[in-house]
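Here the complex is missing one protein chain, while the rest keep their positions.
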Amino acid sequence: SPAGAQAEKAPLHVAAAADLMPVLPTLVRNFTKKTGIPVRISWGASGEEAQAIRHRAPYDLFLSADRSFPERLAAGGYLRKESLRTYAKGILVLWISKATLDRAHEQPGVGLLSRGFIRRIALANPRLAPYGLAAVACLRSKKLWPALRRKAVYGNSLAQVAQYLRTGAAQAGFLSESQSRVLERSVKGHSVSLSPSCAPYLSQEMGIVTRSGNQREARAFEDYLLGASAQRYLMKHGYH
Amino acid sequence: MIHSALSVTVALSFLTATILSVLSLPLAGWIVFSRSSWTTLGESILTLTLVLPPAVLGYLLLVAFSPDSLPGSLMARLLGHPLPFSFAGLLLASLIYSLPFAVQPVAQSFRQIPLRTLEMARILGAPPFTVFRKIVVPMSLPGLATGWVLGFAHTVGEFGVVMMVGGNIPGETRTLSLKAYDDLLSMKAHGARDSVLLLLLFSSVSLVALNLLRRKGVDSHASDAP
Amino acid sequence: MIHSALSVTVALSFLTATILSVLSLPLAGWIVFSRSSWTTLGESILTLTLVLPPAVLGYLLLVAFSPDSLPGSLMARLLGHPLPFSFAGLLLASLIYSLPFAVQPVAQSFRQIPLRTLEMARILGAPPFTVFRKIVVPMSLPGLATGWVLGFAHTVGEFGVVMMVGGNIPGETRTLSLKAYDDLLSMKAHGARDSVLLLLLFSSVSLVALNLLRRKGVDSHASDAP
Amino acid sequence: MRPMPLEVDLVLPGRGAALSGRRVVFTLSRDSGILGLCGPSGSGKTTLLRVMAGLCPKASGVVRVDGVSWLDSNLGTDLPLERRPVAYLPQGVSLFPHMNVRENLVFASRLAESAGFGKRPPSAGRLSGFRSILRGGSLPGWAQEVVELFGVSRLLDKRSGELSGGQAARIALARCFLRSARLYLLDEPFAGVDPEGRAGLGRILAGLLARRKAMALLVTHTPDELCPLAFGMVRLLPEEDGDESPGLPVQQGQMSGTGAKGLLERSGRWE
Partner (left out) sequence: MRPMPLEVDLVLPGRGAALSGRRVVFTLSRDSGILGLCGPSGSGKTTLLRVMAGLCPKASGVVRVDGVSWLDSNLGTDLPLERRPVAYLPQGVSLFPHMNVRENLVFASRLAESAGFGKRPPSAGRLSGFRSILRGGSLPGWAQEVVELFGVSRLLDKRSGELSGGQAARIALARCFLRSARLYLLDEPFAGVDPEGRAGLGRILAGLLARRKAMALLVTHTPDELCPLAFGMVRLLPEEDGDESPGLPVQQGQMSGTGAKGLLERSGRWE
């Protein structure tokens, strides 16, 4: 039977950026339901996974949270160049907690960040994550960065930035739209979209590992992610 | 950049190891000499911070330190600023994280003091605290040294907790270990090499110096054969 | 899911702590009893794995284990598969990472054996290895126990190295500590709570049991006052 | 009526199979001086001393000094070590290995001073704490006298591990006498000391005890040597060997003159 043949083969192994945790599991389940291809996910920071792929990690497909890691890997021959695709475009948002907003009596926006009751602003480490870089660029363009720099704290990933906001350690922070929606399930807050007004949409790319033995399945998953239903699902969860 | 990360690391590690060495004395004393049956539980709790993944521990500490929580708000009032993302918060987190490494070797030293020696001090009329101060502690210097080294080295390499509680702020809470991680993952080969080398250099110099010192101390004490 | 992460963690921690306890005997023996002046350097190198941030250490191990490198290719031929991203690689990395925690307490125990006792064994005609086996090791059981506990607990909580070398592969190299971190980041409040609780439960049960055992052992030995 | 200086009626605690149910009874009517204690190996001399010092929690019977009960298992009295005016010199090496000789002696003399012993300098008071820091590790004058009496002042700077057996024994004895006590319990204090030394130490002990009006119970394996100094001798009977039956007759500590009958009379009541 085809199911038996599938079972003998190793499942499709996806290395995914931890930022995809809110959306990817559902997509994977649907994919498996549709194609019968089992999928296994390893989560991690994009940078860590990029290093792993360079060192022959047994992954088939890499879903990065940005485009620079996949592109650099492809340039090194670790990913198939022709398989690089943008599967989603992220939206940079500024998230401010409700408790803070209540003290402001003002519309939420970047301008609020200079106020004294915002003691800490969380953003992803600009050296590791494009969302962090984009946030800094946005603040720079408004000439706010030199003053706000002292308030900045850095997380290694968007997920960590969300933890700072969730625990109240930081009162405002820069997230992706999708992360901010998850965050709002546990803390009350308000988010202001900054893409494309202050920052560009942030392309998230994927690529197939050159050494993978599951080329066909990986291709199928790429196709599925780019398909209409998956894209609709992503759109609904905060991607552009 | 590297200089400030180095000085944060040096300050954090020295302070953590030294404060922990002081704290380990009463804690290990309680674990080893108390007749209470709580000590087994106490010792296990001490070891628990070890088994939590650092990032998870860091998260829990972040929750506990948050100005919304009772301990966090008390500390914030005391310090004049909230604990998270400050050097003080980082120090406190490091203390909690590295505690078992400093306490266990000291406890082990305490256990190896012969009962005969403790008894002799009591016979001479020494009250418990004097026995502790004049007999137990001086006879446990090797354990204290081991505890200091483990606490120091462990703090230098600490990553998850430091990242979570400190917020990676340059010049304040960014340690060499965070910097090395950034450099490594951002695939700037040169930067990573520099900070890893600096980390290794700094650590090896201090460790070799310390081991030499300790060895000298041990040699002078162990020559008890007549 | 939790079950497989638990079993990976249990297997990894028990194996690491136990293998390290065995390895710590010759290593600590060399550090403490060798007259070579290399021992200070050796001891410092041993402690160095402590000061490297886990992720950086993991990266270095990844490079060393890679089938392109000499040691990596030898090991790959031996095992039939490359080391990185396999349980065997994870185990090897954990052994390297936790080595100092197992060795230091044992070395400390060795140092506290009176020279008189060692001399007496030599006088009775015991060759060095017999002295080691029959005197040094049995008198160092408390240190071995401390080393085992520290090695075990440290491996349970290990994160950066496991992530880097193991690749977080469910059922194979994903440990409870990685799972707890994932759950935490994904903000599935329940999931994180479950795995943190499981981690704590598992660790506390093993630590309490171990401390009880050890305490019994110590009590029976320490009653040396006449 | 003045109470007896020392009354002992003990059943020694069984230690494993050994000693179980052994009874020791003796009484002293003299106020100060040395009472010898002898008996074969394993007869319970050390055990008896430990019970009297308060180091053996499982003993039953009575130990009464100057009418004060230190131990009375009928009444449930069992003074803790700290509250018995007793000094105990254990058998074997007992110097602290991490201190040199001077530190060992300073440690003991500080503790004795804090218990009110020793002539403090007249200017004691507010400044004394500060002074004691300034003097650092130096012996107070009264302690220096005791140390010179025992002839060990030349050894003050040796480390404990560097002493010969006899030197260590002398220092331990001196350290014991830095403590003021009503009753000194000395377990083979002269072991490892040469014959001239033993004789000299015996005279020193006798003199000190007379001056301090204190008693000593002194374990020895050379009772003949002690005769000129001790006013009596308690002799413990050998351990019963072979199969013990629970119905053994109670054995009593016996006091004998060991070749010096006259001593027995001076030793007061004896049962």
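All chains are identified by letter, namely A, B, C and D, in their written order; residue positions are counted from 1 within each chain.
Everything below uses one rule, namely that contacts are C-beta pairs under 8 Å (C-beta built on N, C-alpha and C of every residue); 3 or more make two chains touch, one makes a residue touch a chain.
Bear in mind that the values here come from a model prediction, so they are computed numbers and not experimental data.
A.B. asks: Among D:Arg30, D:Arg102 or D:His221, which residue is in touch with the absent chain?
C.D. replies: Of the candidates D:Arg30, D:Arg102 or D:His221, D:His221 is in touch with the missing chain.
A.B. asks: Of the residues C:Ile31, C:Val106 or C:Met139, I need the one that contacts the missing chain.
C.D. replies: Residue touching the absent chain, from the options given: C:Met139.
A.B. asks: Spell out, residue by residue, where the missing chain touches chain D.
C.D. replies: 15-16, 38-42, 45-46, 91-93, 154, 158, 162, 164-167, 170, 187-188, 191-198, 221-223, 241
A.B. asks: Footprint of the hidden chain on chain C, which residues?
C.D. replies: Counting only chain C, the missing chain is touched by 116-117, 119-127, 130, 134-135, 138-139, 221, 223-226.
Rule of thumb we're sticking to: only the chains that are shown with their structure count from here on.
A.B. asks: Compare the CA centroid of chain C with every other chain's and tell me the farthest one.
C.D. replies: Most remote chain from chain C, centroid-wise, comes out as D.
A.B. asks: Going by C-alpha centres, which chain would you call the most central?
C.D. replies: The chain sitting closest to the overall C-alpha centre is B.
A.B. asks: With centres defined as the mean C-alpha position, give me the chain B-chain C separation in Å.
C.D. replies: Between these chains, centre-to-centre, one finds 19 Å.
A.B. asks: From the C-alpha centre of chain A to that of chain D, how far is it in Å?
C.D. replies: The answer is 80 Å.
A.B. asks: Please report how many Å separate the Cα centroid of chain A from that of chain B, as a whole number.
C.D. replies: 36
A.B. asks: Any chance you could list the residues of chain B touching two or more other chains?
C.D. replies: Answer for chain B, listing residues that touch two or more other chains: 59, 116, 119, 181, 184-185, 223-226.
A.B. asks: Out of chain D, which residues touch more than one other chain, so two or more?
C.D. replies: In chain D, the residues touching two or more other chains are 90.
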